[in-house]
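Other chains dropped; remaining ones untouched in position.
In order of appearance the chains are A, B and C, and numbering begins at 1 in each one.
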Amino acid sequence: MASNSFGIIFRITTWGESHGSAIGVIIDGCPAGLALNNEDINLELRKRRPGTSPYTSPRQERDQAEILAGVFEGQTTGAPLSIIIPTEDARPAAYESFKTLLRPGHGTFTYHAKYGVFDYRGGGRASARETACRVAAGAVAKKLLAVSGIQVAAYMRELGGIYLPAAPGDNLPALAQRVAASPLRCHDSSTEPALAALLASTIAAGDSLGGIVECLAQVPPGLGDPLYEKLEARLAYAMLSIPASRGFELGEGFAAARQRGSAHNDTFICDEQGTLKPASNNAGGVLAGISTGLPLIFRVAFKPTSTIAQPQQTVDLGGNPATLSPGPLARHDPCVAIRAVAVVEAMAALVLADALLLNHRAQLKNT
Amino acid sequence: MASNSFGIIFRITTWGESHGSAIGVIIDGCPAGLALNNEDINLELRKRRPGTSPYTSPRQERDQAEILAGVFEGQTTGAPLSIIIPTEDARPAAYESFKTLLRPGHGTFTYHAKYGVFDYRGGGRASARETACRVAAGAVAKKLLAVSGIQVAAYMRELGGIYLPAAPGDNLPALAQRVAASPLRCHDSSTEPALAALLASTIAAGDSLGGIVECLAQVPPGLGDPLYEKLEARLAYAMLSIPASRGFELGEGFAAARQRGSAHNDTFICDEQGTLKPASNNAGGVLAGISTGLPLIFRVAFKPTSTIAQPQQTVDLGGNPATLSPGPLARHDPCVAIRAVAVVEAMAALVLADALLLNHRAQLKNT
Amino acid sequence: MASNSFGIIFRITTWGESHGSAIGVIIDGCPAGLALNNEDINLELRKRRPGTSPYTSPRQERDQAEILAGVFEGQTTGAPLSIIIPTEDARPAAYESFKTLLRPGHGTFTYHAKYGVFDYRGGGRASARETACRVAAGAVAKKLLAVSGIQVAAYMRELGGIYLPAAPGDNLPALAQRVAASPLRCHDSSTEPALAALLASTIAAGDSLGGIVECLAQVPPGLGDPLYEKLEARLAYAMLSIPASRGFELGEGFAAARQRGSAHNDTFICDEQGTLKPASNNAGGVLAGISTGLPLIFRVAFKPTSTIAQPQQTVDLGGNPATLSPGPLARHDPCVAIRAVAVVEAMAALVLADALLLNHRAQLKNT
C-alpha cells in the first residue's frame, strides 16, 4: 500500500498534518554525487507559498525547508534525504467550532467513513499543505533531471473559463522563470488583467474558481515503459493524486476523440541532422507509453476551491442540519489552480526522474 | 518496475505478443473460495472479441480462455490463477513488408528507441491484443466484487463527435447487459443508426474515429486511500495504461474547471434511512481520494485508430521516405473506443478489487 | 528499490546518519484507532540505549523520540506516523583523523565502491544508530500486535561461545520483562556472572565478542504466505538486514540438516479442546511458509563488533598502509549482540504486523 509514497526508484514518502508542528518528505533512491542545499529547495517552495499575493491564501507560512539527512559536504550520498518544513502559522483552535461538520468538497466525510477518526484541524492530512512536500521533492528531481538535460515547466492555461495561449516549448527554463514571476502563473502577461479582475469579483462574491494547468517537458526518446507503466499512465496517476484535480489529458487529449485518424496521426520524418522523429506532436510526446523526443505536453483540470466564504448548508456527523460559515476558513485560495502550477511541475519532475533511473537497463548493450 | 503488472494485492501480470502462439495473464492475490470456471471468463471476453460486427476488426479470434492453475474443484484456492488464450488467426507474414517502416501512431519508433529491437508482427507486445488479458482478469475481479455488492458498467458516451446520453446509474447489471447487446456498446439504441452511418462513411473513406467511454460503478463509502493512492489516481493510472487512451476525467472533470465553488460543491444531507451522503454528485463519487458511496463516474478519451486504410507518408528506420499502404493492416478497427468499452470496465474492476482488499485494515476496530 | 524501507502494508522508512542532527522513521499503513504516545516508544528505545551499563557503548544518547505526525487526540488516524530522535552526543570531529582509512568490518570500502562518497562521521548511514528507528517502529508494531494477542520476546542465547538455556514460551510478556531487566539481555540470571567476566576480560584485551539472539513469538495459525513471501523468508530478510548479523535459522535450523525425517517431522494431534496442532515444534512454528499456531522460534547470529580498541593494520583510500588506532572509536559496544536483542524483537514485530494486516483477505468468507 504505502499510500503516502510515490515512485519506484526515485521514491518519496511524505508526512505531516496541516496544523501539526511540521511536515516533511523522505526521498529514497536519489543517486550520490548531486550538489544540493537548502536554498535549492526553498527556491522552488517559494513558487507555491501562500500569503504572497491577493490571489492566494493569506496564511503566513514562509515554508523554510531544512535538509536533515542525506547530504554530506554539499553532495547527496545515496542515503535517504530527509527534508522538514516547520509549521509557523498554525491556528488549530480556529477549526474547533466546526469539527463535527461535514464540509462540502472536503475529506471530512470520507475520512470518517474509512478511519472512524479525522484530524479536522485545517484538513489535517487531507490539506493541500502536504503539497509543499511534493514541491520540495520536485526541486531535487529537477536538479537531477537537469544533469541529463531534461527540463519541465507548467503554467496556467485556463482560469475561471478564460483561456490563455499555449506557451512555446523551445526554452523551458526561460518559460519557467517567466511563470514564476507572474502572481497568476501566466507565461503571457497580456491576459493577466482580465484574470485579476475575475478573481477580484469572485473573491468579493465569496466564491471560488477552477482552472487548467498545462505542463511541458523536454525529454529524450525512450523514457517510460510499455503496458502498465506507460509514461502517460504514471503522469495521470501523479496528477490525479494532487488535491482538487479532476482530469488529465495528453497531447490533443479529449479533443483527439473528435479527430479522424488521418488528421490525428503524426507521420515520421528524418530531419537535416538525420534524426528520425514525428513531424507533428498531436500525440503529446509519447507513443505506446514511451517518449518520442518531442515535447511532452499535458493538461490537468482543477475544480474550484471547496472552501468558500459564502455560508453553505450541510449536516454534522450526527445528521443534524447545520450551516458552515466562513470565519477563519476564509483563509483560503480563491483558485487552487494558481498554486497548483508548482505542484504539477513538481509531480512531473518526480515521474520523469523515476523514468530516467528506471530506463537504464532496457537494452543489454547499454549496460 | 514490473511494467507488465498492475495492482498491489489483487495483482495481474500479462504476457504475449499479438502474433505469438498465445497470450496470458497471471492473477495473484485473489482470495480463496471464489467459484470460478472458464466460462466466467469467456463470457466477458466475448465483449471485446473482434470479428463480430462490421464495426470491429475482421480478425477471427475466438479468444477462448483456459484456466491452467489456481482453481480446484470449481473454486479458487489462494494460488495464482494462470489464464491462457491461444492465438488462432495469426498472420505474421502479412507484416513482413513494412517491418522497417515507422508506422504513425504506433510504437515502432519508440520501442526501437528504447529496446533497439521490435517484434513488428502485428504490433507485438504493443498490440491492443494484450487487452484481452485485461478483460480476462477483469472477469475474475468482477466476480469478486459482486460478492460485496460492487457493480461496474461502461458504455460509449461519444463517438466521432456524436454525443450519447448519460446512462442511469440505478441498475448497473441491467445497464451492462444492454451495452453488451449493442454492437456499438451504446446503452441507448436511439443513437445507434447515426453512429452506424458515420462509421460506414468513415470506413468507406479509409479513415478512423475516436470516442469517449463513460464508466459507472456502485461502491460503498471508504474505498481508496488518501494522498498518492487516491481512488481517482489509481483509476487514471489504469485508464491511461489502455492503448490509445488520451485523457481521463472524474465527475464533472474538465468542466469543473469552469464552475464556481458555490455551484460545484456537493453539500451533505442525512436521508430518510439516516444515512449521511452528498446531496449531489459533481465530485463523481470520490472525495479526498476515498469513495463517498454515491456512484463513481468517470470518462476516458480514445484517439482515432492509428491504423487506417489510406496510404500514409512516413520514413523507414534508415530515414528513407516511404509510403505505408493498407494491405493486410486493413484488418483494423474503425474506432478502437468500441472494443475499449470492455477494457475500461475490466480495468475499473481491477482497481476496485484491489481497493476492496486493501481497505480491510484501515480501522483497528474492523480487525 | 527503496532500500531504506521495510514492509508491504505496515511499511517503515528510516532516515538519518549517526552524527547528523537527528534520525527518524516514517510508518505508513498503521490502522487508525490505536492508542499511542511518545512514552510507548521511549519505553522500547530504552532497551537498546547505549551508555547504560559497562557492557555497551559509553556514547550518551538518551534517545528521546517524539511523534511529529499521525496521532490525534491520543490515537493513530491512519495518517503516516513520523517519529524523530534528535542526536545529542554527536562528535563528528572525532572521526576526522581516519576519514580516508578503510576500517575493517565497516562499510567505508563498499560505500565508496558504490557511491563514490562516504559520510565517515561515526559510520554515517551505515551506523548501527539507525537501529533505534527500527526499535521505535517496532514499539508501534508491538502495540498493534498486542490487540490481536500476538507477543514477541527475544533474548541472548549464546555470547562469546557461552551457551545460555532456552527460555520457556508460555508467558512472553513476563519473559520480555525479565530480559529487559538484565543488562546482558539474559532471561536466566544464573549465567550472567560468567558472561560478565568474559566481557570484562575481552574489554581489557581491547577485543570484542559475537553472540546469538533467540526470538519467540506467539501467533495464531495462518499468518504468512506461501512461496516467496513465506513467514520465515520475511523473517530471514528482516534479520539479515540488521547490521552485523551473519545467519538466521528457524526451529531446529542447521541442526535439522543432521536429522532423519522420522525424527524431525512433527506429527499432528487433536488436543482436549478439539484443536488440531502439531504435537511437537521442530519446525519452529511454520509449515510451508504459514504459521502453525505453535510458538515461532528462530535464532540470529551476530559477528563480533568490528570496532575494537586494538590497533589494526589496513590501508587508506589511496592504497597506503595505515594503522587504525582506537581513540574515540573506543566508544564501542564490546558485543553488538547485546543491544541487538531489542532490534531482533522489533524487526520480528514489524514482520508479524505486516503479516497480520496482509492476512485479512486470504479467504472470501472472512471478507
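Assume a contact is a pair of C-beta atoms (placed from the backbone, for glycine too) under 8 Å apart; a residue touches a chain by one contact, two chains touch by 3 or more.
For clarity, every value in this text was computed on a predicted model and none was experimentally measured.
Sequence-identical chains make up the whole complex; the displayed set comprises 3, and the total in this structure is 4 copies.
Everything below uses one rule, namely that only the chains that are shown with their structure count from here on.
Distance from the centre of chain A peaks at C, each centre being the average of the chain's Cα atoms.
With centres computed from CA atoms alone, A is the chain lying nearest the middle of all the protein shown. In the Cα superposition of chain B onto chain C, the rotation angle, rounded to steps of 5, is 180 degrees. At the interface between chain A and chain B, two copies of one sequence, more than half of the residue numbers in use appear on both sides, so the contact is built from largely the same positions.
Rounded to whole angstrom units, the spacing between the C-alpha centres of chain A and chain C is 39. Inter-chain centre distance (chain B to chain C, centres taken as mean C-alpha positions): 46 Å. If you average the CA atoms of chain A and of chain B, the two centres end up 26 Å from each other.
Contact of a single residue of chain A with at least two other chains is seen at positions 1-5, 8, 14, 111, 114-116, 125.
In the complex of the two chains, the chain B residues touching chain A come out as 1-6, 8, 14, 102, 104-107, 109-111, 113-116, 125-126, 130, 158, 160-161, 202, 206-212, 221-222, 224-230, 232-241, 243, 245-254, 256-262, 264-270, 274, 276, 278, 283-284, 286-293, 301-308, 310, 312-315, 317, 319-320, 337, 358-359, 362-363, 365. Those residues of chain A lying in contact with chain C across their complex are 1-5, 8-9, 11, 13-17, 20-24, 26, 28-29, 32-33, 68-70, 72-73, 75, 77-82, 111, 114-119, 124-125. Contact residues of chain C toward chain B in the complex are 9, 31-34, 76, 78-79, 144, 147-148, 226, 356-358, 360-365, 367.
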